[in-house]
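Heads up, one of the protein chains got dropped from this complex, but the rest are sitting where they should.
Chain nomenclature is as follows: A, B and C, assigned in order of appearance, with residue numbering initiated at 1 for each chain independently.
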Amino acid sequence: MDHVDIIEDVIKVEKLVDLVTSPSYGAITTFIGTTRDNFDGKNVTRLEYEAYIPMARKKMLEICGMVREKWKVGNIAIVHRIGVVPVKEASIIIAISSAHRRESLESVHFAIDTLKATVPIWKKEIYEDGSNSWKENTEWKHSKING
Amino acid sequence: MDHVDIIEDVIKVEKLVDLVTSPSYGAITTFIGTTRDNFDGKNVTRLEYEAYIPMARKKMLEICGMVREKWKVGNIAIVHRIGVVPVKEASIIIAISSAHRRESLESVHFAIDTLKATVPIWKKEIYEDGSNSWKENTEWKHSKING
Amino acid sequence: MELNTFANVRVLFFAKSRELVGEKETVINYPSRISTRRILNELLERYNSLSVISENLILSLNEEYLDINDDLIINLKTGDELAVIPPISGG
Partner (left out) sequence: MELNTFANVRVLFFAKSRELVGEKETVINYPSRISTRRILNELLERYNSLSVISENLILSLNEEYLDINDDLIINLKTGDELAVIPPISGG
């Protein structure tokens, strides 16, 4: 199963883990990206995310396909939250199950790296002093040339 | 924070994620090992785990120390369940937070590999036909000589 | 004989480009055959505010990235969806 979603609500890790759990797969790896309270010494109040939703879903499904080309995995769930994401809350959760652990561990690492390089989602950091900044993933610079 | 535990109850991933979440750390990786319903074509009904509890805790804390020597991470939680673990339920959950994602991803991989090689916990597979088998981690064979 | 045809294309703006342009989307009439570089240049002429991030924009057409560096000629038809993509920062 490939489950991708972009939601405006809190993402529950337990829900994604339940989604990918199966009697056939003994390993589940999850990656959770949460809002930090600081960047370069500035206090971050919250993040605001926006997405090119249909294209982002498409790119997330492409990541599922790439994962399945590289590893024998069971179920994949990738959910990104948009809108305001307060400090400590999750903006992204990826959960992948596999029969043995190596596949789920390596493929989750690959999936988050690839998501940061290819999925059209944007993050604005809002600082305590009222200023803000649109962020840029370093992975994007490297992948831009290859479209 | 290094949190290690060996419990006879269901392990809740949400609880471990909450434990390691912090405003300073934007990345959390978890690994969950669950009971599969089959092994080498045999149907597995359940697993039974037992541990040399004080030594297992000690070895789990040593893994936390090794992780901190190798990576800059935030909080570490490692919980192993013992007793009967039915199909689909978790026997082990590891959760590690870090400021950036690479550290949590790599250190969780290292922690589960090392746990399988060094922590005195044993698993018996109980099959549908009533037979059973004590398992042996392949990692153990490699690490045995070095004690 | 080559007809000089045109297409009405939906153009979407995201993130910083949306803030700079001041709108989420518009419709622009483009030649049916056009280079990606020319699309971008015309957008920069139309929306001067975009110039501050002009070096960092790429485009997508119907939810696929277009390689600006290749400066390829593409075919547009009415109903196509272009998007202005500033550096992404999801995850």
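Everything below uses one rule, namely that a residue touches a chain if its C-beta (ideal position, glycine included) is under 8 Å from a C-beta of that chain, and two chains touch if they have at least 3 such contacts.
It should be emphasised that the depicted structure is a prediction, and the values quoted were computed from it without experimental measurement.
The chain we do not see here touches B in the full complex. Summary of contacts with the chain left out: across B:24, B:38 or B:137, the touching residue is B:137.
Where chain B meets the omitted chain, the residues involved are 33, 49-52, 54-56, 58, 80, 91-92, 112, 115-124, 134-137, 140-141, 144-147.
The rule is simple: only the chains that are shown with their structure count from here on.
One finds 24 Å separating the Cα centroids of chain A and chain B.
Looking at chain B, one finds that none of its residues touch two or more other chains.
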